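Below you'll find the structure, written out as structure tokens, and then a few comments.
Note that one protein chain is taken out, while the other chains of the complex remain in position.
By written order: A and B. Residues from 1 in each chain.
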């Protein structure tokens, strides 16, 4: 009890009950109180684990995963989160099944959900598709519940889509909360969310979109920097503006990396694909033109190569606040001279922040577990207090 | 206790003890009492889960799965059943190992079984092979037990073979039991087990064979309908005749779909491959002639295309008893105008029965779990009563 009391008291002032039995698809569909509850529960779960106290809330149950893109970090984070709560992970591998878009989404979603508590989905490569697909699945399990087919409705966790990457940016933000000593200290902090050069494939837009969509709500001053042609979705930009206006933060744009880095407290230099390329890819995918997709990949790498100077160098870092901005990345980063000739970040910069970066990543399993717990447990505060008080050892 | 009492009382009059420590390979190797026990235990497990009561009977243990054909539904049903009872699923992926027919079956079966409680196998594509393979595995683990190599003998569950699909047809039947209000109401019901046109690959014979092999035992009047060339195994037809004679049911054959549908209470229109094609495929497989198998696939789709009129249309449904026969399918169905141009069933028919179809599918995890529980627990009635009385929450 004493272990968690200070944390659980923080839940008292928050109105987060409506997160119960809902999906986590976009951070901006959640209230600030709900997001704060996620941070607090994540910290509580971490504290339990650090003290070798079991946080199993499921005696049995399945966490389904569906990855439509390669993944190590998110796959292991999701598996860790499920395991921490007592769920077994069952992968839905499309190669081994026949799930496709269209009519069968509804059916497959139902078929895998008879005993599913959670469904985690990553589908991030096609603009207009990934989040929409998640909503198709959500509608299917909702219908299944209402028609009596499913005894329970599994909740969905967005493990990265075309629009947002909520588990990543929530983990990033929890890292900031700990780094700066509290969520209240994030207000007014300057964030440079900047495009950076990468010689690898056309990466999703979900991280920059997720960052500007979330951090503007925390009263932070977010500057989005990218070369022309690398716009993010305009709807997310509009959202960021509104967020900033409401929170007392700011949202600005620039086409110069150096400008964004000026006096920044936090920098997040990261590559993503040109928006029009993403749209072309979606069209090619719709036609099943995989040759076309391959050609497009080459094209956009050529386009990327025009912007090799967008690198987070020591000189660039020197422009930040006292030269000591916190460097963030969702990993893996393209490190110049290490994983590629020229990349997103200089090796010395990356090395200096390595431990912080790994800590940042380490919050993700707890963020996912907190999202699951809050959506599945009616009274999270009582449940967490009960876990602390039972104090069943996780490992004997 | 009260929760399950009415169900558990039904077990009293049944003689099902001999199902303990046996494999579930064919429904007709089990007595009617044993099959009824499976239905009752499946319902009991469902009731526990609906009331959030844990049905874990294993503290640790493995459920091995071996799928030799693509699968989503059965794979998830098996994983759900194992998880419900406390077993972790471990896939034996042949691509990652070297299991083959012949000498090594015995060895591999032993090697995977040191800590296995259950082995679920799907092997349905080759006539004369799938069920035989399961018996090879069963013999190997039996020998392992007797020679002291295995501390325990894992039990096998047939997740679909060339002869039968017991978990499917038992789930179908449990659906009928609930739909018609009791197993005693199935007596005399007319079933149309009919071939239907499909533009997709040559599907196994296990469902029609399983249906005529099981439903004739329940006193049902089963009519098997198919175009010439689409015979099922003659041994199963013989069995169906004997079953019907013994149960007071009936088994008839026709080469006209419309005749089978006349006054039917239940229709099960579903595609399967021509029998001779299945035999050819087995021979080609034996020679490792995968090109030949591909050519054969085209050939049999051409043959299928001669029978596009075998479709479960509204007109066909109108011929059934009051036009309201219950439509069954093992899913996924080939739906005309939805998943294909012309298929097994009209979209309006399928849509009208969608909820019932999904409920039908929802019984499968419980059927599998009941098969496992009955084969692993010496006194299932006492065990289930103990679970109900302990009332450990599945999810807190």
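Quick notes on this structure:
Simple rule for what comes next: a contact is a pair of C-beta atoms (placed from the backbone, for glycine too) under 8 Å apart; a residue touches a chain by one contact, two chains touch by 3 or more.
Model, not experiment: these values are computed from the prediction.
Touching the missing chain, out of B:8, B:37, B:53 or B:92, is residue B:92.
Screening B:23, B:36, B:117 or B:360 for touch with the missing chain picks out B:117.
For the options A:130, A:204, A:365 or A:380, the residue in contact with the chain missing from this view is A:365. Taking the complete complex into account, residues 49-50, 54-56, 67, 70-73, 75-77, 79-80, 83-86, 88-89, 331-332, 335, 338-339, 355, 358-359, 361-362, 364-365, 392-396 of chain A touch the chain not shown.
By the touch definition given at the top, chain B reaches the unshown chain through residues 57-62, 88, 90, 92, 96-99, 103-104, 107-108, 110-112, 114-115, 117, 144, 147-151, 376-377, 383, 386.
Simple rule for what comes next: only the chains that are shown with their structure count from here on.
One simple way to say how far apart two chains are is to compare their mean CA positions; for chain A and chain B this gives 41 Å.
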